[in-house]
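Working notes for the structure below.
For chain A:
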Amino acid sequence: MSKPQKSTVKVKRFSKAFVWAHAVNAISFFALYITALPMYTEFFDWLYPVLGGPEGARLLHRIFAVAFVMPTFIWVIFDFKGFKLWMKELVTWKKRDIAFFGNFVKELFGLRFDHVRQTFFNAGEKINSLIQIFTAILIIGSGIPMWFSEYFPRALVQWGYLLHNVGFGLAIAVVVGHVYLSVVHKNSRPGYSGVVTGEVPAWWAKEHYEEWYEEEVKKGNFPDIDANGNPKKPTSPNKNKKKGA
Partner candidate 1 sequence: MVEINLNRRQFLKLSGATAATLAVVELGFDTKKAHAATKEFKIAKSTVTPTICCFCGVGCGILVHTKDNTVVYTEGDPDNPINEGKLCSKGTTIRQLYTSEKRVKKPLYRAPGSNKWVEKDWEWMYETIAKRVKETRDKTFVATENGLTVNKTEAIASLGGAALDNEECYLLAKMMRGLGVTYLEHQARI
Partner candidate 2 sequence: MGANPAENHPISFRWLTKAKEKGGKIVSVDPRFTRTSSMADIYAPLRSGTDIPFMGGMIKHALDNNLYHKEYVAKYTNASFIVKDSFTFEDGLFSGYDESKRAYDKTKWAWETAEDGKPVKDETLQHPRSVFQLMKKHYSRYDVDTVSKVTGTPKEDLLKVYEAFCETGQVGKSGTIMYAMGTTQHTVGTQNVRAFAIIQMLLGNIGMPGGGINAMRGESNVQGSTDFALLYDTIPGYLTAPKAIPEHATLAAYNAKETPPTGYQSNKPKFVASLLKAWYGPNATAANEFGYQYLPKGNKNYSHINLFKAMYEGTLEGAFLFGTNPVVGGPNAGKEKESLSNLKWLVAVDLWETETSAFWQESAGSNPAKINTEVFFLPACSSYEKEGSISNSGRWMQYRWQAIKPLGESKPDIEIIHELATRIKGLYKNEAGPQAAPINALYWNYGEGHHPDIDLVCKEINGYDVNTGKQVAGFAALKDDGSTCSGNWIYSGFYPEEGKNRSKNRDNKDTGMSNYLNWAFSWPANRRIIYNRASADPSGKPWSKDKAVIWWDDLQAKWVGNDVPDFVPTKAPTDPTGTDPFIMNKDGVGLLYAPTLNDGPFPEHYEPFESPIPNAFSSQELNPAAVVIEGDFNKRGFKADYPIVATTYRVSEHWQSGTMTRNQEWLSELVPHMYIEMSEELAKEKGIKNKDEVIVTSARGEVKAYAMVTKRFKPHKINGKNVHQIGMPWHFGYKGIATGETANRLTPHIGDANTTIPEYKAFLCDVRRA
Partner candidate 3 sequence: MATEYVKFVDVTKCDGCRACMVACKNWNDLPAEPQDFLGSAQSHVKTTADTWNVLQYIEHENSKGGLDYLFRHSACFHCTDAACEKVCPENAISYTEFGTVVIDHEKCVGCGYCVNNCPFEVISLKEYVDKNGDKYRKANKCTMCTDRLEEGLQPACVTTCHTGAMEFGDKAAMIKKAEERVKQIKDRYPNAMVYNPQGVGGTHTVYVLAEKPSVYGLPENPKVPTSAVVWKDYAQPIGKMMIGATTMAVVGAFITNKIFSKKTNGHDEDGGESHE
């Protein structure tokens, strides 16, 4: 079965701040993950020599821990609107969000599925975001007393170890899924370019985030397109310019 060629028209999905924030977040997360692995399970003890011994691993872990805390600030400072939107979306849950999941599972395993109309973030992303926020708080919140254990009550440090560990497990699980969807899974792949360049194919945006897309079209920010991404009517180049500047 062959499909018609998709249009190359792109729309702006993410701000530069978000792109940076996401990148820092992702890199530091993986760095943290790798530097934590040998300690999490002796299965990965071979990583110690690679990381410069336990001391090196700890140092790197701490450097990236600081990096890991930064993205929120980057986004807040440079793209407060985007951040606000994200926050707003996260607390907004409608029926279609629930419906999303049924189709999501089908899509995940490459089965036939229908796109449920979604806003800027789809329900999956919202779940991902929520869990990630939750685990980040868990990890950062427990990591601080672990790092500066002499300034915290012992009980807090002790619970910190547990929470850090739990947060780690959760985060990994979520991130693995998140990464899979973005990098590996064919249907979300275009989204990947979104977090790298900030732009995504218009058709894909419309397909995945129909409600958001149409909203933007109404605002005149995005071209109205058909299923293949070809404009239904001409657009001015500056229409797909970044809105938040």
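As a selection rule, all candidates are chains of the complex that A comes from, given by their letters.
In this section, a residue touches a chain if its C-beta (ideal position, glycine included) is under 8 Å from a C-beta of that chain, and two chains touch if they have at least 3 such contacts; residues count from 1.
For clarity, every value in this text was computed on a predicted model and none was experimentally measured.
Candidate 3 is the partner touching chain A in this complex, chosen from 1, 2 or 3.
For chain A in complex with candidate 3, the touching residues are 1-3, 5-6, 8, 38-42, 45, 48, 53-55, 57-58, 108-111, 149, 154-155, 157-159, 161-162, 165-166, 168-170, 172-173, 176-177, 180, 184-187, 189-190, 192-193, 201, 204.
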